[in-house]
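Shown here is a partial selection of chains from the complex, left in place.
Note that the chains are named A and B in the order they appear, and that numbering of residues resets to 1 at the start of each chain.
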């Protein structure tokens, strides 16, 4: 049971601490991004550069007001990563049209000199993106390469590295396959270069077995393969995911619990989205869309305590929006004496602007968890995800405000701990 | 600090318990309403009757899913109260146009035989409503009458009584006046029949000094007079208020904390309301509107942690809406890298349908607090109010989800306690 006043204490803490953001950790942190040339990734890179140059305040960064936490400072973030496209990051950022003209100009020089590493290419999982030129290495060879690239990056920056998946959504996967259930079966599939292993899984496996924290911002199946979840727990490597909660689902998990608290019964919830960026185009492929809709689906029932018969979610590609996204929700509720009411929410948002800071916070939190010796599935990061991973694969709590309280509670708990020496379990595993 | 998993425990409890709502308290509870002939009051009375007749499920009642709590069952609620108008309650309900035709027909017989008691009339506080026929009794005489009416009602139903203020909003009051600061000064003003004492205060005083729990659903100044707050704390009489949080403010205190959690800076929040009922008409009077806008004002800053420069709230009388209300909110936010986004919320609601069940829950909770010996300002009921009263008169927490968690925590805590014998302190006070 909660101790009295605990909630308002958290609030008071927030208020007082936001005036003293001076204590944060000044070591370096490397973020290696899968999908480095994408809209979200280049926005994160540019944002970090703009902050370093003093051209940008840390607005829109959820944990900026908690300066007393032992998280690496935004100014000490470094970026590398992989992409199918080999364009320099300035060109990529310009293409995505997220940054305004002035911001682009300010980062042109730096980002023109940043290039993605060659990514794992596998047409079977990224339909239409790879153009047939699949990677020729075996799964195991790819793992070795990735681990070497991470090690090099660590050396280069002189600090920890976290990997964040920001790549295009991969095709839907049937997770009941036996090969996904145990570490042994999974590793056998790895060894035999089996086709059931997707690029996202290879990256996740490379991270977990090298003790590198891994966060999955995409709907793709990565560390949430049962075998990998077990492995991460076993080796104490922080992993989190999946599918960033930025727009409509964010709003949904904010409003639905409040409707429940007032016993306003949701008869139907119609959600439609219009978006015009590369991600929107990818979602036109039925297989990728399936992944996305699935991660949106059960959220509502979870927040309400009952399934909503008419919960409709539509995602429409609509060019005029560009990277801006627009969500329109209509909610039909029944209240006291059976009377009906409606709530309509229209969210004119910018996808990458919402997503990039979350990706950065996930990285900072995973790093802190790793340093404090709190590996395995980081359930407390659920507030950042549409489909939060849980330790046992159980139903997560989607209630946004409760997730936020849980995150803050966990961070305060971590904050009391000292940094631990290197992860012994990973070393042992590697030794085998 | 919260114990791990406590939040999800609450959630799990909710789910399991909603399937077993059988354990609630079967004694009688009387609700004496100031403003018994009003839209909210008659909706509560009718709703209670419809539930008793088995014609209505307890939908829209926030605490219905917590059947294990020792709250009086909805079926055992009884109503009486005061109004300026002496129409029978059927006629009043019909006038307000909240219930549908069938519901009205089902309660016609019962409500035709229910009449309000004569209310305190004071033109100075209820401009345009009383039509000059002020009450002729002294303040003290009125207190005696009210206390006698409450005592009669108790006897009649054979149970406890709680008073809920659902009367028209009174004029704005300057609470810094010395007469409001101490119990002694206030009682002197009572004795001298001073004009600074409003009807709402007389009712509140009559309740507190007779040990009757008192809830204020209106923006009027009642038990929140500093002297009365002190007295309620001193005598351990449960009081709660004020101004029911039903429509736009409810939504505001749900969304604003979620914007803060994502560090989306609110540049402006434009709220406009259109409503066409008697309450809307009363709010056309600048003095009453002032009371209303004040209770809406500081909520936003509280949820966000900073004041919003352009927070505009408009209330417009617009007949076609009738008792239905419509709120339109436009929220301008700045996110990462200074990019701007907008959220628009359109709430097509029914004022009295939202309000009546809250009034009923407030009564049930205050009664339980009284029985468990937990008197004074019931801070944990803050989730029901736009301007929650606090024990010391400090700034309350307006974050809706945190308020809801606090309420549930408090109720669970009360639930562990046994009912206590009669309130000794009140008896002593009365003896003086």
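Definition applied: a contact is a pair of C-beta atoms (placed from the backbone, for glycine too) under 8 Å apart; a residue touches a chain by one contact, two chains touch by 3 or more.
On a predicted model such as this, the values are computed, not experimentally measured, just so you know.
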| item | value |
| --- | --- |
| Given 2 visible subunits, total identical subunits the whole complex contains | 4 |
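The rule we apply is simple: only the chains that are shown with their structure count from here on.
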| item | value |
| --- | --- |
| Length of the line joining the C-alpha centres of chain A and chain B, rounded to whole Å | 42 |
| Contact footprint of chain A on chain B as seen in their complex | 1-4, 6-8, 11, 14-15, 18, 43, 46-47, 50, 56-57, 59-62, 64-65, 99-100, 103, 250-251, 254-255, 257-258, 261-265, 305, 334-339, 341-350, 353-354, 356-357, 383, 397, 399-402, 404-406, 409, 412-413 |
